[in-house]
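Quick one: this structure, given as structure tokens, is what I'll be asking you about.
Omission of a single protein chain aside, the complex is shown with its protein chains in their original locations.
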Amino acid sequence: MSAPETMINELVTKAEVRDLSFYYGDFRALHGIGMPVHERRVTALIGPSGCGKSTFLRCFNRMHDLYPGNRYEGQIVLHPENTDLLAREVDPIEVRMRIGMVFQKPNPFPKTVFENVAYGLRVRGEGSRRVIEDKVEQALHDAALWEEVKDRLRQPAYNLSGGQQQRLCIARALATDPELLLFDEPTSALDPIATASIEELMHDLKQRVTILIVTHNMQQAARVSDFTAYMYLGQLIEFGVTDDLFIKPKMKQTEDYITGRFG
Amino acid sequence: MSRAELVSRKRYEVLFAALGLLALAIAVLTFLTLFVDMAVKGLPRLDLDFFTSFPSRRAANAGILSAWVGSTLVMLVTALFAVPLGVASGIYLEEYAPKNWMTDLIEINITNLAGVPSIVYGLLALGLFVYQFGLGQSILTAGLTLALLILPVVIVATREAIRSIPQIIREGSYALGATRWQTVRYHILPYSSPGILTGIIIGMARAIGETAPIITIGALTFIAFLPPAPVSAAPPFLSFEWLTSPFTVMPIQMFNWTSRPEAAFQANAAAAGFVLVFMTLAMNGLAIWLRYRLRRNIRW
Partner (left out) sequence: MSEHASKQYDLDLGSIRSRVLAMGGLVESQIRRALDALATGDVALSDEVVAADHRVNAMEVALDGDCSQLIVRRQPAAGDLRMIFAITKTVTDLERIGDEAQKIARMAKNIQERGGGTLARPMVEVRHTAEAAISMLRRTLDAFARLDVDTAREVIRDDAAVDTEFRSVLRQLITFMMEDPRTISTALDIVWVAKAIERIGDHAKNMAEYVIYIVEGTDVRHTQIP
């Protein structure tokens, strides 16, 4: 356990959310959210169902642009170049090339293990077979999956177990060296052992990548994250160092949620 | 008390199962009877000569050479037009078109087109292809007509196949920075190809038996020659004259033979019918097998 003070001295802000609001058509799903996302740390988003945490997460890689009728207000500024990810001039494709996502249900493509991990490189136009092979191997190592699949690279990804498939999806996202990794409830479809292996993986990954994770499991947030944000009905109620928030939350709403009280 | 209820409920279940089986039996038996009847009448006629001879006034010498060559060439043209047009339309409607009232209107119309009587297509083709465009009563016209006929089938099959792809696969592709075209090319097309292929083959199996539109555009009933070969020894090695040549197809040949009084011609017609049914069944079988092979990797 590290002392929070020394941690704070080393903090670098990777992204800054400034007064972010989001509309599904006329419905306002997010209300003026502002918070930092610190580099090479895990930030968790917690809150009851429907509080907007997944909606918030998907703003980071402009996933909402895929569907009509959505509107962003406010900014998400990515450092160090100070780009506002939500600006109209910024191409969502470019955003998604820098920010990766792992989904709730493992969604490997119906292709081979190798082709799954290589896909991100292919769409970028990477032509060299050597480069692709090296990056695929590196990504599978980083996702703690290499040993289990190194003899099965040309076999269908669907033959892997649920936990392995999710790690494959993580490797797939890692292959393109993302600056920020978004995890949308990554272990809610997995058994406890697979969950533990993914949490362990996150602990290793955060030395290289900034991680933002949505989870409905509070204990998971307490285990894996350095910072936690509690959301309710589209608003950010409290943001702070995880240990502090779980031992001594500042807001009564936060306390009520994490102790299981809705009085 | 409940045991008696259970017994009476089960009785209804048995009754319904029996009725269903009866309905199935009637349908299957009817088809089997026709097929067996055709086989009995026609099988004796099936020999190599039958396949390699032209029609003739003498029943014993008559064959289906021009008919099955004509059918094959027409199917070729049909596929050439129907597949790219149909698949591209399906992809556009599902992946690119905005979801508004206009797209809905198009969707409804396409589904309706599948129900238009085939002779109407024949009339359309007559006016448009034969006279307006001056394509004549040719294989090209027949192919275009049948392509139009099966276009709705291909479009609907494409759309259904694309719709069955879970959204999460698309999102997975986009999340890695792919463009829409890359997603279509690397995911949508490959994963929907089993369904699309099935749709194409089923459409073709229908087209191969269409008679009314072919007659309307003027396929001749007595053709004793083959269209010019597409490849030749002398340059230019490829020729497209066959497209504009007169022709006949299997159903028309059958129709021609059945309208003659001699019993021998009836046998010929039965034999040709047997061949036609066999071709249709073979195409359907191919569709099923291809679908099984291509679907192996897909788990949704």
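Each chain carries a letter (A and B) given by its place in the written order, and its residues are counted from 1.
Note that in this section a residue touches a chain if its C-beta (ideal position, glycine included) is under 8 Å from a C-beta of that chain, and two chains touch if they have at least 3 such contacts.
Note that this is a predicted model, so its numbers are computed, not measured.
Engineer: Indicate each shown chain that the hidden chain touches within the full complex.
Structural biologist: The chain that is not shown touches these displayed chains: A.
Engineer: Who touches the missing chain here, A:L180, A:L205 or A:M218?
Structural biologist: A:M218
Engineer: In the complete assembly, which of A:R88, A:R129 or A:K248 touches the absent chain?
Structural biologist: Reading the full complex, the residue touching the unseen chain is A:K248.
Engineer: On chain A, where is the contact patch with the chain that was removed from view?
Structural biologist: 218-219, 222, 246-249, 254-256, 258-263
Quick note on the criterion: only the chains that are shown with their structure count from here on.
Engineer: Can you list the chain A residues touching chain B in their complex?
Structural biologist: Contact set of chain A toward chain B: 61, 63, 66, 68, 93-94, 96-97, 100-101, 103, 105, 107, 109-111, 119-120, 122-124, 156, 158, 169, 172-173, 176.
Engineer: What does chain B use to touch chain A in their complex?
Structural biologist: Touch list, chain B to chain A: 98-99, 166, 168-179, 182, 186-187, 191, 297-299.
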